[in-house]
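Excluded from the complex is one protein chain; the other protein chains are retained at their positions.
Going in written order, the chains are labelled A, B and C, and every chain counts its residues from 1.
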């Protein structure tokens, strides 16, 4: 069968900014993670990290009345599994802050958004977390290194 | 909380044309269907119909070596639940056929693609099935009428 | 849930117990299993789908393909299925007229 250019498991999910949809993002990430052989505690980490990042994105869209969907990109190779959550709030990097549920969120020097609890948790769940913000939105990329397959 | 313009449950899923991903499309449609209060045999119908339509789309992408993803749009209101599967094969409506796994597929007068088994099944599963093809691809839209909520 | 297959003999029949999901992705494995049984000279098959969670038209196609194969050896392929969820799919596609569909392996065996 001819292989396509896109990686086998590349999945892209666009969700209306509804809190009920955060569960869908978890569900899909876990299902794709399983296709990559992830299970046990690492799968729990993926589930929670994606829930955190998406919950954050949906709250931001709601609080800023953004009609755009929250976008989740799931990708993987033999070595790595990654989930990227993109929210489309225009970050005023000058002002370096954004309201999320009334609590202040700091924009860090490199343009990242910091919501202390969310990112503390993400840092403990994914092997790497990369947050970037600019005038068009914020992406939170989480990566997990996959163990070499046992044989 | 301010409501966004997009409907609450609008979900859009783009899947690399990999047969393993067809399960994801089923999983997501069923999860969104549940959010709309669908259960029992109707949920089984949604699961199977989406699997059929996506399986068909993925096979077509594979057999024609199309790198584009298969796109699934899931939407609902109080009255209706709908899933639309878009494959991006350029249909040569003049020639009125397309190869799918070696079997000939007829393009019907109104531009629809007919794969007898798939569409026989879809017709028995969804309340309405609408298939449209043009030079940019084919959409299969399946709709279910929702029963009025019991109270 | 993935597809899993197990095969055993009962009287003159080979019983293939399928569990999990038979779909466009997993159906080729069922096809291989059926082809292998037939090529080993087993022409009376019973496919037990009681523990199948999901069955799509590709799965049906593989079952029909198996039936054609055993028939060309004057054999049989019966289905064991009681769940409405699955029976409905055989009904919609008209395959209830093509397969013998039974409540149990014993009933399928007894029918011959």
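Here is the rule we use: a residue touches a chain if its C-beta (ideal position, glycine included) is under 8 Å from a C-beta of that chain, and two chains touch if they have at least 3 such contacts.
Treat the numbers as computed from the prediction; the structure is a model and nothing was measured.
Peer 1: Kindly name the visible chains that come into contact with the excluded chain.
Peer 2: A
Peer 1: One chain is left out of this view; which of A:72, A:85 or A:125 touches it in the full complex?
Peer 2: The one listed residue touching the chain not shown is A:125.
Peer 1: To test your reading of the contact rule: which positions on chain A touch the chain that is missing from view?
Peer 2: Its contact residues with the unshown chain are 19-20, 22-23, 26, 41, 44, 47-48, 51-52, 55, 58-59, 117-118, 120-121, 124-125.
What we mean here is this: only the chains that are shown with their structure count from here on.
Peer 1: Which chain's centre, taken as the mean of its Cα atoms, is farthest from the centre of chain C?
Peer 2: Result for max centroid distance from chain C is chain A.
Peer 1: Just how far, in Å, is the C-alpha centre of chain C from the one of chain A?
Peer 2: Between these chains, centre-to-centre, one finds 43 Å.
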